[in-house]
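One protein chain is absent from this view; the other protein chains keep their places.
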């Protein structure tokens, strides 16, 4: 497997109370490192692809640890060492009717000190097949949005396949621009997109009124962004903080397809389930170029398994995901 | 919010094996401090009320730690420092079909050395709005039952609203009196009561034969105890040690109302769910004086959330409880 | 209770990541000791029987710890101290759709160095009532299969009741013999057997075509092995790694009986559930000699409770199991 | 004991790897809350004084936890709820020849958003006896230095005793002013000062050339700051990260006195040792107004005991400190 | 090795904060079980002797766990199941100049409900070689002192060797008798005694004025208690809570001998060091009947090693102790 993929985004230190404790009662915090694009990168490395992750970290042990974690998966981090702090987020796991909770403390991070022109995209993309980014990065600052555009223009010129996850987080867009003032200009370069119908107007600026039919929605998106070849969306239902069902749908330019639905009765960690889907989708599209249904099933099974894995990153292997795709083992211990 | 509430009761050291281990296999114990009335006190402080908790502790680090925990919530503990030991209970969490288990080791505690006349109720209640106690205290000794009466007489005279939770624990009543020889004399002073129909004869001495209708039961109680303005009761169904549904009902002198029912699929800690309801009810009755239904819904949602929180005390905030009352977030992480 | 039971088998060190972590992400491992026959032995000691467990361990702290664990239950270990290593298995707990996983590292263990003639079965069985073994031992080597036969011949001659659990593990039978070349010769000596219909041909060499009727299957087995008086089988359904339902059936020579079915909504540890059933069945058959249904219900309830207990060994007591048999407490905390 | 003391400063979240692990190898962090002035406040509350701690925290669970911790000691926190983040510092414990390491991540904290005029010093100091601050606060920003002056002017006018700890941290003074451009203006209001001879020029702007004699140094300081009545200084020698000796000296306007020296063979946590000395000195000066030697010995013993206590705050009690002052128990367990 | 030893005493649950935390700051407690005589029993079983430990426990999981722990060492516990609680003690580890601290919570324990006549000493001592008890038991109540006498009379009649450890704990003797009103009557039956010169008057009632010479002191004791053949005493010097030196001396009826001295630079757990010495002495006297010096060196080395082992019980083996006796390995890892 010789595909080479480039991802770009921020990596954060995540701090979580153990054993379902609340932040106000714990006296220790579990450490993980993650971030939407880093999670995709690590998962793709675990699937066997070569992977370069572009980011920025401070010159201290926390930045170093973030890189070590990525390297442990085989990701090749390409990090600017600048600024003074690694972004942090505190994540309190929910349980049953108590929702999980995120406190972001990511402002003024090293990543936020990146400027246009700092990254040599041309040599980075040399020999690469795919570029992945997400809507988190342009939500952080105008400069970061501009860097995304800079990367997308080079990637487009050099013929890479480009994927994006809209990843709309209302609390992050606070530098004075609305998502739909920024994102459409970036999405126009993408071949593969993950997004939900509720993001249509607010992120893409496409007002679909009360339209519920996903096929019509995705076709409308494609009309506006004609480069899009694949649009996918994940669904969560019957959900509380400890259990839910997941499924997904995909539009491949000619038809809308639906995945199997999985009931996840005991969620270990829901962070990164969307990123696990994204990585699974990239894998699926590369492995089964003419079989969108298989790509979708692989991505959905990958996302399902992520819910059973602690931390932000999907540690499931290709063979485990395929095994779930083919029919679950009913919980039998594999000896 | 300037209401001032006084609670009276014993605070215990709770020791529990971690990670669902049994007592016979663990080599460490998690420490919490709790007790029916202390749990109500801490929750009310978290809701924003001023709160004084009257108790007794030994002159050692365990007693000191119990007070520190209360103070961390903003409770003002008023503790006699006497006797030699803090009461202890060991709690083994259950799982699925294995029930949880409590081993009490609370005899001869500092609290049990309290005598009538030791507490200056008159100055304590000066400026206070509400007095809360529960059936645990009179179950411990005749002297403690007498202290309850002493407090109730002063509170009544000084015009405080009085609430009680029957909290019947068969294994505690072992000093030679039956609950219904002691409790009716105390309940007659109360305005607000939590109790279940199965406690009618054994605790209140009111034999209702096979009566199942809660409205009739609570009316009968009101006939015997005419000062009662509010009677509430919680229900648990479809239960094993890891999951159950909860709901509650309330009688407000004119009608019986029922709450929403919540299914709790993954119980983190069920201890204190009744106390969380009690604290929620006090809050609700103070905030919505003319809206018993809202008071009930707040109390039930508070109790529901307690099941997701480790330890004896409900760490849920007013806004979290109101958010659940208004409709659950379906497990979505709040960012 | 003065019955004396002898069990024979290997005891292993089990190493598991805590808190549902995967092996590739943990930095610590929880230690347990277990093994099919050791689990039966420990449970029977907890039930009150005298119990001798025959095994081999290396002359180091790990072997010593395995014996200490057994002694802590009151089991009398009779261990040859030889060889160089205790067998190990790594167990990764599953969750929801992610199955649990076992990595065996048990080759060249002390137990595998046992030879015929090393164990003095005659004096061991002197005064004993029952001998239990399982299909794990003969799967490990031809020599160990021969030792099983050696023991069975002596036990038969001395009049002990003999029980076996087929315990078919495909990955273990790798010394060149198929189970059905070895097991029938051993099973012919048994009075009590646990096995499943899918083991009929592969383990017992009895080809039943598509036969689904358990009564017919067990009768066929009895035709081939006329000494069998009791044949039982457990069932797991609606299963993922976190929840399932269990029930069991038993054939007592004259009829097939079915147990209650239990839904286990939150599995703590599924390893040893079959061994818990086996120990429960031995207890049941000894206590209720004329009431196979009660024996079956006790065994099934024992197995159900095991799922709620961490480690390989069932720590449930006779009274807890009987209490579940009689009707669950609905998750009520027992105070 | 009815003295009331006001302290002012920042409280930080401290995150430390457990068990002497390095930051780059840990996957969990122990949480403590601390800060130079908060540590003094908590210790003084533990000694029995009423204590108000003035600070600012963000409106989230981390700010709330910082206050809960303070309240657990009986400190009354008076916190502005503003800004978005609690300052953090990562502390890696050293061992033997490997020094401990602090990574500050405190910029843009809630405390740094305080402005002159936000705190009503007049009502705060009403009825108070003592005001304590340290050189950390003016090192953070010009505005915070101005708030210190604002507080000092009011405190002086209202007749409080004022103490300061120079607490010089080179890496903090980075807003463009040198310590000796700011600090002398603040120190002129103080009655009690802790500082070391190496801080004379850089912090106080008093160039003493090669002067080594502490009495002469402190007299020179007193000449410049005539309000100073007490100047004290702590010493650490024969030190590595795991062991050292400590002693202290004090100048009381008429003579210089030296304390006992303690060898601390196994340091548990060295953070806060200076703050423990400061709190001990305030206690000592209040308790033994005419006996500077006893005040010094109490402060030194308090600091010695802090080295044996995890976290930033000295949990030693008055009686434990007095017991060490009077002569150590030689390690005998106190039963 | 076929010697059979009987020990009698209370076994307690010990609860200690981990990682040198103080009781007031921990939220978990490590569990150990121990007691002066139980510690001796477990150590002797580890040395290879058959050992019966006579005690009383409550009918709950804590009592059961205490027995399991003893059985794990091969001790045969002979426990009356009565009363309601297992005695508890909280032990806070000290560090450097901060002394360790014990809070006893052992009143009204199951052991304290033992009465004369409950234990059948005659059958217990049948076939036994040695009886060991300590001064803890008669300190607890007059009845327990009487049971000691009861046991001693039978043991004497049946010809067992009898050993005692004075184990004087001032806080325990609070039922109205002074040690020297009770202990001399019991010590008169003993062959082997451990005690210190400071216990002479207060425990044994022998006023030796200012006598410092140990040989003279022990001779005086022998004059009063002519049955004594061996008197030994341990010494601790240059001590703080983390390090000290230990040595011991012994009088064998003809001369006083001194052991090697060991410097223990990093104490892991000092509880049980005296009991480790006692067990080592019994072993030594049985193994080297004519070589008191070797017995003393073995006992001292055993006690030295105990300081490096967590919990109350000495887990050192005979070969490890002999290896230290012969000359330490200089810290070399044994591979």
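All chains are identified by letter, namely A, B, C, D and E, in their written order; residue positions are counted from 1 within each chain.
What we mean here is this: contacts are C-beta pairs under 8 Å (C-beta built on N, C-alpha and C of every residue); 3 or more make two chains touch, one makes a residue touch a chain.
Since this is a predicted model, take the numbers as computed values, not measurements.
Just to confirm, in the complete assembly, which displayed chains does the hidden chain contact?
A, C, D, E
Would you mind spotting which of D:19, D:123 or D:290 touches the chain that isn't drawn?
D:19
Could you tell me which of E:3, E:71, E:106 or E:307 touches the chain that is not displayed?
E:307
Using the touch definition from the top, which of C:60, C:185, C:223 or C:238 touches the missing chain?
With C:60, C:185, C:223 or C:238 as choices, the missing chain is touched by C:60.
Among D:59, D:99, D:117 or D:159, which residue is in touch with the absent chain?
Of these options, the touching residue for the absent chain is D:99.
Residues of chain A in contact with the chain that isn't shown?
68-69, 71-74
Going by the touch rule given at the top, which residues of chain C touch the chain that is not shown?
These residues of chain C touch the chain that is not shown: 15, 18, 22-24, 26-32, 60-62, 64-65, 68, 84-85, 88, 90, 92, 101, 103, 105, 107-108.
If the hidden chain were put back, which residues of chain D would touch it?
19-22, 24-25, 91, 94-102, 104, 169, 171, 236, 239-244, 266, 270-271
As a convention for this text, only the chains that are shown with their structure count from here on.
Applying the touch definition from the top, give me the chains sitting in contact with each of chain D and chain E.
B
Distance from the CA centroid of chain A to that of chain B, rounded to the nearest Å?
Centre-to-centre distance between chain A and chain B: 45 Å.
Find every residue in chain B that makes contact with two or more other chains and list them.
Within chain B, residues 18-19, 22, 24, 68, 101, 266 contact more than one other chain.
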